[in-house]
Structures are given as structure tokens and as C-alpha cells.
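Here the complex is missing one protein chain, while the rest keep their positions.
Letters are used for the chains, namely A, B and C, taken in the order the chains are written, and counting of residues starts over at 1 for each.
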Amino acid sequence: MTAQPAANSGPVNKAGLGKGDYKGLPTTLCSGCGHNSIANQIIAACYELDIVPERIMKFSGIGCSSKSPTYFLSRSFGFNSLHGRMASIATGAMFGDRTLRAIGVSGDGDTASIGMGGFKHMVRRNVPMTYIVENNGVYGLTKGQFSATAEVGLKLKHQGTNSYMPVDICMEALASKATFVARSFAGDPKQVKELLKAALSHRGIAVLDIISPCVTFNNQENAIHSYTWGKDHEAPLHEISFVPALEEIELPGEFEAGEVREVTMHDGSTVVLKKLEKDYDPTDRSKAFQMLEEAERENLLVTGLIYIDTGKPTLIDTFNLVETALNRLGEKDLRPKQETLEKINAQMF
Amino acid sequence: MTAQPAANSGPVNKAGLGKGDYKGLPTTLCSGCGHNSIANQIIAACYELDIVPERIMKFSGIGCSSKSPTYFLSRSFGFNSLHGRMASIATGAMFGDRTLRAIGVSGDGDTASIGMGGFKHMVRRNVPMTYIVENNGVYGLTKGQFSATAEVGLKLKHQGTNSYMPVDICMEALASKATFVARSFAGDPKQVKELLKAALSHRGIAVLDIISPCVTFNNQENAIHSYTWGKDHEAPLHEISFVPALEEIELPGEFEAGEVREVTMHDGSTVVLKKLEKDYDPTDRSKAFQMLEEAERENLLVTGLIYIDTGKPTLIDTFNLVETALNRLGEKDLRPKQETLEKINAQMF
Amino acid sequence: MPENVCNDFSITIATVNGSGSQTANVTLLRALFKMGIPVSGKNLFPSNIQGLPTWYTIRVSGEGYTARREEQEVVVTLNPASFARDLASVKPGGAFYYADDIKMPLEREDIAIYPMPVKALSRAADVSPSLRDYIANMVYAGILAEMIGIDMQAIQQALSFHFNGKEAPVTSNFNVIQAAAEWARQNLKKRDPFCVEALDKTEGMILADGNTAAALGSIYGGVQFAAWYPITPASSLAEALNIYLPQLRKAEDGKATYAVLQAEDELAAIGMTVGAGWSGLRAMTSTSGPGLTLMGEYAGLAYYSEVPVVVWDVQRIGPSTGLPTRTAQGDLSEVYFFSHGDTQQVILLPGSVTECFEFGWMAFDLAERLQTPVFVLSDLDLGMNQWMTQPFQYPETPMDRGKVLWEGDLEERNGVWGRYKDVDGDGIPYRTVPGNQHRASAWFGRGTGHDEQARYTEDSKTWEEMMKRLKRKFETARGLVPAPMVDIMKGATMGIIAYGSSEPAVVEARAHLAKERGLKSDFLRLRALPCSEEVGEFVRQHERIHIVEANRDGQLCQILRAVMPDQAAKLHSAAHSDGLPLTAKWLQEAILNEEEKK
Partner (left out) sequence: MPENVCNDFSITIATVNGSGSQTANVTLLRALFKMGIPVSGKNLFPSNIQGLPTWYTIRVSGEGYTARREEQEVVVTLNPASFARDLASVKPGGAFYYADDIKMPLEREDIAIYPMPVKALSRAADVSPSLRDYIANMVYAGILAEMIGIDMQAIQQALSFHFNGKEAPVTSNFNVIQAAAEWARQNLKKRDPFCVEALDKTEGMILADGNTAAALGSIYGGVQFAAWYPITPASSLAEALNIYLPQLRKAEDGKATYAVLQAEDELAAIGMTVGAGWSGLRAMTSTSGPGLTLMGEYAGLAYYSEVPVVVWDVQRIGPSTGLPTRTAQGDLSEVYFFSHGDTQQVILLPGSVTECFEFGWMAFDLAERLQTPVFVLSDLDLGMNQWMTQPFQYPETPMDRGKVLWEGDLEERNGVWGRYKDVDGDGIPYRTVPGNQHRASAWFGRGTGHDEQARYTEDSKTWEEMMKRLKRKFETARGLVPAPMVDIMKGATMGIIAYGSSEPAVVEARAHLAKERGLKSDFLRLRALPCSEEVGEFVRQHERIHIVEANRDGQLCQILRAVMPDQAAKLHSAAHSDGLPLTAKWLQEAILNEEEKK
């Protein structure tokens, strides 16, 4: 199906759409909020991937972060659901028309506090969706309480000092066998966009933990989730440059250090990983654990594609559904014939 | 405080109590249920540790497993709460009298399905409690549906085939920075008891994932959680012999392969770990991740003490509470003086 | 020997949970049904898997009464643990059958006592030793059949149905039954009056349980998505979907037109259901009390964002975990006022197994027509017990998918529409669903304040208007939900209102009150909330109304008083809840006590 472009002049993409066709309503978030720049990168990524907005569904929970789906892709269906409950509503919605892609935007409170259970189970079901956590270590919308990703020892007004171990969202995703785990930093729009494009091209759950500073409530020098902290402590894992391709590219077999590695996505496009000296292989789950565990001990913020597995069937695959979108099936597909009921009645005794 | 022994003859422990003082009501679980043998080991462990039953609190959620607290320590207070909600009620109850110890018994459905969020957050708060998961991979009490720990591909009557990645409870505990993580098998009572004693002597959250076969609904040859499977696939990580001690023993510094390692518990007793050739160090979190990840890939069921950290303050420690048990404080401790209110009123304008 | 009491007594069989007595019990039930004798069977089982006492009661009633009775004329026990209690429970003049390996005092002169050599006879049967405990059940089945006169052929039919036609099990079981019957013929002398005789009163009826019926009804209603979490007594509803959907709803190419998903909990189960409903699917979930309560937040979202979903609540007795294997009608007021803020929920109240089927498909039509959650309140008694009921009727009306706009519809409207606009004055707006490719099709769902275009707004007027429209919609629902069933006795001034599984007790009580006390009554069986017109009329037309329900607080009575204040004074509550189905005996007394007050 081809898209209906807006009556806008200016450059268009392969879908025949201009950037404007991907815009959302004006943001109502604080100026300088990390969430805004992420919204902009979502717009850019979808434009560059030639995605038709009507073929995307947007989801979120409740929070400043969860408001952002209103700020991109106005032409896409969306649902701003309940606090911590994005996972379940998105999971159910995926069955309506399985050809649609989904982008979910959640917050660290929304995902790691109240939404932990739903998040973990969504991941283990490999629901095909790009799951973004706009991670600022605080509750923005409720004005600055600790979230579960706040680091130990962080002090906040009226809240005292946080004494609990922070939740590492990438670690949690990995433990639940996510098939795509990445982390980035809102202050690094280029990497955010590239990872978004990789995620959107992945078939399966793609968890993107994006450190997204809250300028209003969590920008102490000492806070992991503040701009300042992020800038100093970032250690980009590897550069990524994304090359949309028209035909499938196979994953090269054995691969040595220094070499350039390509991971083939299900839509045929690929992520090119320039491998760094520390020789990181995003398909090695065991290494991924080690790396995260280490980074955490060294209090480092590792960004990049941490883990990817392109082989697992998605939740939807496992249901072996008919070709037609379920939500376009009619009475004749859905209501069994009268005879069948007579048989059933005959059995009922 | 010394205990009041029942009027029973026969041998008594240092608390002056006989085994009978640790018994519970007769079980109503299926004969042969793994949960029963665990209950018996809890009785044995408490008896051998000379614990006064009145100084223990028992908790559970809902399930066959969650029924078992009725089957041990009738002289201890207990609460059979809600399905998946043991973590929160236990966390709150710990504040009543912080000198009490707590044993929680949950199931795999209770903890890894509906209770996932509460479980993870209880662990990251390091609530001082022995948290037992009687893990059988099914929902026993509701008659045999899949739980979140059921292995992929498992078939059950009326349920079809499980297609989701199983939850590894030890991995989850570790990811949430548990200070004590162990796994055992109900068919190995000796190890269960030793690990229980170690857990009960640990100050902090002690997660014990005990594979506990459901004889009624999950005993297919092929099921991870069945006796047969367990027996063949067990690979004990190291023997443990538990030595109650009267004075503190320091943790030895550098430690080589082959050596015997002692981890000192907060109550001064120690766990002696005979180190195996594969040279496993239960204080190395990174190794623990690797080991679990590997074991899982190789479809192995590793038992033993997987990780321990005796250095972290518990949830209760962080609140710096008064010496007296909070639930014995009186009005003079709890209601501020009248003058103070006058000051407050003066401020209110 | 006293003269025969034919086709009017209750049989209770006491066994040990997990010993496999269900086959024998249901076989007896089916055999009686096959003989054309009206029956009802109720399973009283513990919330445990193995080892605790469990009872199965069969009521035989030539007059067709199916309500629970308190008296037990015939009692069979294989369980030492409940032996004393079972013996005591036999009505004077009744019969007591027991496994003779149980050595316990038998002090009762007023009943006929029959020992059964269960062990011996099962040892005699040529089945593997591991099956002996199971086969023991066939022994009592055979002896009982012989003693009360159940037709052996009917038993064979019942067995072959049970093992759907498989030769081997049928014969091996039947052989034991026959041997046992033979033994009884030789060794037992009938000393009690209770027996059965063939009738033609089950003609054209079927035997089924409400959960299976609900699942089948949903399937014929075109269910496309079901998310659930196991809980007694609702699990068998979702499990019936797992059993029947593959048979009934695969496309030619063998691919599925549906998805059933076991969620991690009820919060997720309803969340997924709401997601599926929003995406245009006929979506449902099924649960019971504790799970239902967890669904409150999403129920509020579905109400306010107007997402069609169907929620089956197979009620068990509460509050809290309560008694998972006992029945009640205790969730009505929770659901009617479900979730925080002002909500009015649409509720269906099936009163029979065949109505569980009917409401199974109807619930989807109502949910999609009204764009709101529809709650169907069944209960353990209706859902898990076998009932004699009318055959399932194929839906007489085509599916009503409600006001959904697709690409074409939007073209016609030049893309001009408003998600929450009341175009037709019935309070029901139009909606589009994901996948619609028209560039004006998308809208953004939310539980926060929104205007007719689904845009976020904090404007007070808009909020108020949106809420008033929802109230109008509820008025529309009043006209769409199934009307009550009314049964009139000429000259009655007193009325009875009941719903759900309470009907059998009412039917029987009314008959007795009229016959024995000359107290006539009209009967309205409520089938849904909001109340349709007829309910108000019925109330106004009577001097006094007794509202019958299986809960402590008279929940429906409270709701009716609130919605018809000018009639409230004449609404009397006849409520009772102890986990067991209501009996006619209790109801008669309750009504008589109340009537005496006037």
C-alpha cells in the first residue's frame, strides 16, 4: 500500500512523504528535556527508513516520557495507556494487524518501577516492537522522586537519599532474553537515530535504553542521568552507520578482530559495526553480561548495540495467523457454520 | 529471650526445644510433592540452628507451594497473603520487630509470573529474608498451566506448547543484585538443608530457587522440573558443610584454586565451600553471570551457592531505627509533645 | 418395606479428592439423563489437589427441579475421613452405602445401610494394580445403579460418551460396573424406597457446564483474541477456548483466525485484551474475584477511552481469596461501580448454561456496538457444574461490529470525522482501528481528558460534556441489553427478582409457596444492568418485591434502591451466602419471614 502524502512541497522520501508527514504536535515538555531530542530522532529515523506512518503504532505508559508519542508521527495510531502498563496493551494491539510496526516510549519509572513485571514478560515473549526507555533516573511528571534507575546515594529534595541498588534496564532486558538490546544518550542524536533505525528494522523486541536527562529535576552534577554526567562518562562502544539495502545480506561467518561486522536485519537492511579494539561481539550473550556487569562496577555508561539475535521467532510468529489482518476478517471467517453447532450440541450430554 | 519448650520429652537443641516444637500442621499437598520435603528441611534447619520459633515470621503468596508455611513452625507468626504479593507484605512486616527473621515460601508462578515486579524490587532493597521459590514449572493449585519457568517446547494438557523463554530465577535475583543466590533440588534434602541454614544465617535477601517437582501435573520425562529430569541433569556446584560457630570468623584474603574457602555470615557462623576443579568463586558476580548463562545454554541445572555478598546493608539497616522493636513503642515515643504542635501552628500562615 | 419414592431424591457420593471419582459420578448423572429423568449434579470439592474429602450430589427430580437440596436421601461413601459426617447426613428413612473396608461405628437404626466390598471387587477386576483405586469408583457406580434401578444400557451409553467411543476403556469400566451390579443383585436386599424410573423429560435437552458454553458462545461470536490468567473457577473457560478454537476456527490453510494467550497476571490479561479490542479485534478475558479486582484500572481506561472488551467473571465466594471452590454472586456492586471516578458498567447476568452460550456471542455485539467493556457475571455453580439445559442456539442475528470506519468510509467523509463526536445522538461515537491506511484515520487513545478529536485537553466544559455523553451512552445500553424474563401467576401481588444461578431455587420456591401456602408470586429474572424499562414496570406493578441473591449484603437490592428511589421502600433483600448454591427451602423461609412482617 502506498502512502497519501500531505500537500507539502519540499523533499520526499521513497514513500513519497516529506519530513512534515512524520511530525507530531508541538511538545509540552520542558525546553531542554532529553525526551524532545529523542522524539526528533524518531521522526528522522522513520523518514529515512521510508516508513509509512499509517503502518506504525505508537504506545506509551504515563509520564513525561510517555507523553512524547504525541510529539511525533501524528498520522500514526497511538495509545497513551496507564502508568507501567504499556507492555500489555501493546502486546494485545500487535494482533490486530500483524503487518504494522510498533514504537513504544516509556520512562524509567514507567518501565523499571511499576512496569517491571510487564516489561520482563513482554521481552521474554519477544513481542516485535521497538521499546524505548527514556531514562532520566527520576519521576519527572510527578516532580522529582527517585525512580528505580536512580543511583545509590543520590540525594533529591524532599526525598532524602536513595539507598536501593539501581535497575540496569539493559541487564534486565538481557536476563529476559531480549533479542535486541542497546543503550544510547539523548545528547548523542546521531547514535540515537542509528540505533532507532536498527531497532525499527529488527523483528522481535528491541529494547533501547536512552539516557535522557531531566533538566528540571535531575541535573545535579553527580547524577548519572544528567547531561553533565553523561557527557563525561560516555564510552561509545562502537560507531554504527546504517545502510538501508534492497536485497538481503548474509551474516558473515567467522569474524576476526579489527574486521567490520555486518548484522543482517529481517527487512534485509544491515547494521555495520566498526569493531573497536576491545573487540566487542554483540551476538555473544555471555560477553554482554560480563560487559554490563563490568561497566556497572566501573560506573561506566556504555552506549551502542549491546546484544542482538536475529534468529528467534516473534510472539506473533508463534501463533501462525492467517495472512489477512485479523481486524479485517469478516463474519464468514469468524463465525463457524450452523452444522458445526449441531455437532457440538450432539456431544453435549 | 529464651523459648518456652512444649511439654515434650526427647532430645532438645540449644534453645531447649525438641523437633516437635518446629512442626506444623499435617500437609494437604499431594503425597510425593517436592514441596513437602522442603517443608521438612525447613523444620530440620531451624531446629539445628536453635532458632526460637517465636522469633521467625513466615510468609507466602498463593499456590500449593504457598500453602506450605502451614506445614512447618506452627509456633511462628505467618501470613499466607495474595498471589504474587508476598514480597510487599513481608517487606512491611519486617519493620514491626526488626530482631525477627523471616522465611518466605513462594512458587514459580507466584514469583516469576504475577510476582516478578515485587520480587525484583524486594531483592534490590536487600530485605533481610530467606526467599524460597518452590519451582516446579507449572501452576499446581490451578491444575497444570504453564508457569514462567516452564521450558520452551514443553507440552501440557489443554495448554498446548509453551513458546516463551523461561525465567531463570537465580539469574533474575543476580541481575537485581541479590546478596545471596542459591539453587537446589528438592530431591537432595541434604543440600537443601545446608543451603537453608546458610540462607537463614545471611543478613540480607537470600534467594533460594529449589526445583520442586509437581508429581501431579509436571512429571513428564522431558520436563526440567520433574524428578527424572532433575536427577539426571544435576551438576552439584560444590559441597557445603555448615558449621555453627560461637565467635566471628574472618573471610580469608587471597584465595587459590583447590583451597577451602569460608564465607563468614553475619551471625558469625560460616559456610565452608570445598572448591571444585572448575574453581568457582561465589563472591564473583561476573563469574556467576557467566556460569548461569553457560549452564542455561548447556541446559544444565546448577545447584549450590551461586553468589553471596555479606557486605551490603539491609533495608532495615538503612532506616537507622531505635533499639526497641517499633511495635512495642508507646504513646510517649510516638506522639510528639503538645508544645511542638504550637510551634507548628505558629508556622502555618 | 415402605412404598417406593420414585424420581424425587438426592444422592451424595463422598470420595477422596484426586481419586478419580468424577468419571463414575458423571456417568451416573448422564445415565439418569439418558433415562429421561431430570437431573442436576453438583460437585463440592476442596481447594486442594489430592487427599481431602470431596462430595458429588445428584438430584433426581421428576418434576424437573434442579436447585440444590439440603436433604440427602441416598449417601455413598468411600472416604474414612468423612465417614461419620456422611453417615449423619443421611435423611431418616434414607440409604447409606459404604466401602466395607472402612471399620467405623454404624449407629443408625433409621436408615438402610449397605456395605460394599469395594476392595474385593476392584481386585477382581482385570485392570493394572495402579488403576485399582480408580476402578473402585466403578464398583459403587454399579452397585448404586442396581439398587436404585439405573438402566445398564444408559450407563454404557454414558461411558462410551465419556471415553468418546473408545472400545477398551468403555468395556473395562463397564465390566466392573456390571460385576458390581451382579454382586449387589446377589447379596443386597433393598430396604429403602428410593428408586428411579425412566421418563421422557430430558427430550431435546443437553447436559453441559457454563464455562464450556461460554467459550463456545464466544467462538460463535467470533472471538479473535483472548488473554487470561489461571484462576479457579474460571480457568476451564479459557481452556475450553484452547480445546474448541482449533476445531472450529482454523482457515482452510490451517492457519488461525484467533489467538489465545496466557498472560503473566490479570493486570496484563486485561491490558492485552484492551489493546486487542482497540486494534479492532473481538477481545475477551476471563477471571474470578481476585483477578477481577486487579483489572479495575484497565476497566476504567476501557470505559473512558471507549474500547470494546468482554470480561467474564466466574464468581467464587469472597472477599479476598475466600473459598476458591465455593460459589457466590458477590461481585455485582464492585463491577457496577468498577474503578475510580464516575463509571457505569454494562453487566450481563446469564441464568442458565445455554444463556452462557447466548451471552458469549451477544457480549461481543454489545461491546462493539456500545464501545465499552461488557462484564458477564457467571459463577462457579453455573460455570463448573453439569446442567441440564436447552441446546445451544445458533445466533439469530448477524454480527454487529458497531460503528467502525474503514478507508472507504473516510473517503466518503473526505477524512472529516471525530473519534468522540456524538453524531447520531445515541452517545456512541465512531472509531477507526490501526491498519486503516487513510491519512485521516489515526487518533490517539488515552485515559486522560480528551475532546471530540481525541486530543488532550484540561478544559472543564469539554470534560463535563464527554462524561455526560458517556451517561447518554449508558441510556442507549439500557435499550440494547437483554430484557428480563418475566413469569406471571394470575393474581399475585408479590414479586420476586433474581438473577444468574439463583433461578432454580426461585422456581421451586414459588411453586411450593403457591401450592402449600397459597402465596402467589410473579418472577422477574434480571439478565443485565443497566435495567431495561420492564424492570421498573415490574417493580411498580407489585406491592412488595423480594430480591434474591447469593451474597451477604443484598448487592442487587442496593443497586435497585439507588436507581429507583421512589420504589426503594418496597424492595426487600433475600440474600444469603455460605458458598453453596441457594436452596428453595431457605428461600421459602426468607420470603415467609419477610411477608409476615407486613
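Here are some notes:
Operating definition for what follows: contacts are C-beta pairs under 8 Å (C-beta built on N, C-alpha and C of every residue); 3 or more make two chains touch, one makes a residue touch a chain.
Just so we're clear, the structure is a prediction, and the values are computed from it rather than from any experiment.
In the complete complex, the residue from C:Ser441, C:Ser502, C:Gln555 or C:Gln588 that touches the missing chain is C:Gln555.
Of the listed residues C:Arg123, C:Arg191 or C:Lys471, the one in contact with the hidden chain in the full complex is C:Lys471.
Touch with the chain that is not drawn comes from one residue among C:Thr12, C:Ser61 or C:Ser577, which is C:Ser577.
Only one residue in the set B:Ser76, B:Thr130 or B:Thr216 touches the chain that does not appear here, and it is B:Ser76.
Here the missing chain is touched by one residue of C:Gln72, C:Thr285, C:Gln344 or C:Ser521, and it is C:Gln344. Residues touching the missing chain, restricted to subunit A, are 28-31, 62, 64, 82-84, 113-114, 116, 139-143, 145-146, 148, 158-160, 216 (touch as defined at the top). What subunit B contributes to its contact with the hidden chain is residues 1, 3-4, 6, 52-55, 57-58, 69-70, 74-82, 85, 87-97, 99-100, 117-118, 121, 319-323, 325-329, 331, 333-336, 338, 340-341, 344-345, 348-349. On the side of subunit C, the interface with the absent chain consists of residues 46-47, 289-290, 292-294, 296-297, 300-301, 303-305, 317-326, 328, 330-331, 333-334, 337-344, 446-449, 458, 460-461, 463-464, 467-468, 471, 551-553, 555, 557-559, 561-563, 565-566, 568-569, 571, 577-580, using the contact rule stated above.
By our rule, only the chains that are shown with their structure count from here on.
A separation of 34 Å divides the Cα centre of subunit A from that of subunit B. Residue numbers of subunit B whose C-beta contacts span two or more other chains: 113-114, 116, 148. Shown for subunit C are the residues that touch two or more other chains, namely 264-265.
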